[in-house]
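A protein chain is absent from this complex, but the other protein chains hold their places.
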């Protein structure tokens, strides 16, 4: 499965009084990367939610190496899960400004059905990932 | 009907790279004031939503006179609507740091029922306001 | 002076428990439109701040006509100021999803210099706007 990359530009409202991006904002960017990664697999997260599935975050971890600043153009790399045989699966991320790694981390997820019950990753999801 | 006042302390994450509170954050504070004002009237907005009512914002306006800073203790004054005979009603606000007015403004609201249809402000709401 | 348009996609983190975009988020989008509008005029707001200028919001007003939802692709139209002869100037905005107007409003701004003193809009700014 291939690595996925998306880009974004830092918003003024994402900075704080230290003059850098507030550490909580990066988790929002990871979510954007997940949505765009799913779209790149022809999976529409909005439609999935409409069908009763959700993929909540059950753990989120980021290590901050270098700050991001207002108006920076950043690259977010998402590394797909290598193991989908369990209920939990892990996505890894790198956030870079050109060749500088700003943050790296991971999120752990599960699938919930429309009753908010934990389920195995559904077949259509596994098939789309394998197809990559 | 009496004026309502609540207080809050500015969060670091509410500041931006200008070293002051980002102008968009104040609208979140107005919402906190509305929820606390309703609570002071024995109206629980969460229970109201559970019963199918919502009170969306249809206009929001703030004038910024002086900045707020990290860790400031602020007073938010909410001036209740004087006219509830129409579908729309208006709340007015002042945000102060001690005697300094930082911002002033208003929000305009309607009531929606569980089908997201526009309704007149319901009787229980008007009665609670009159009781003040 | 020409109208400026930029687009964005609604982030999950911009929605709230009503299932729609929280009304405070739109003000962040107006700011993005301003930054991109300046860039379209060859004005780099980050460089302007570095040179000691800032353009704070002194009033912000939005009217909400129809909600925005997660993953919507939106168009933000910014209508440049028609009068720059005063200390204050006004930008007008429309936010649309295709042909549906979701919100409309305005922001009022001033220029501050590096000492946070109010100044007339500087010549380089007026010249760039006239050049459009």
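Order as written gives the chain letters A, B and C; numbering starts at 1 within each chain.
Definition applied: contacts are C-beta pairs under 8 Å (C-beta built on N, C-alpha and C of every residue); 3 or more make two chains touch, one makes a residue touch a chain.
Predicted, not measured: the structure shown is a model, and the values here were computed from it.
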Would you indicate which residue among A:57, A:79 or A:126 is in contact with the undisplayed chain? A:57
Could you pull out which residues of subunit C are in touch with the chain that's been left out? 12-13, 15-17, 19-20, 22, 24, 69-70
Quickly run down the residues of subunit B that touch the omitted chain. 11-13, 28, 31-32, 35, 44-46, 69-71
On subunit A, the omitted chain is touched by residues 17-18, 23-25, 27-28, 31, 49, 54, 56-65
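Here is the rule we use: only the chains that are shown with their structure count from here on.
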What whole-Å value do you get for the distance between subunit B and subunit C if each is reduced to the mean of its CA atoms? 24
Once you find the CA centre of subunit A and the CA centre of subunit B, what distance in Å lies between them? 34
CA centre of subunit A versus CA centre of subunit C: separation in Å? 28
Taking each residue of subunit B in turn, which ones touch at least two of the other chains? 17, 24
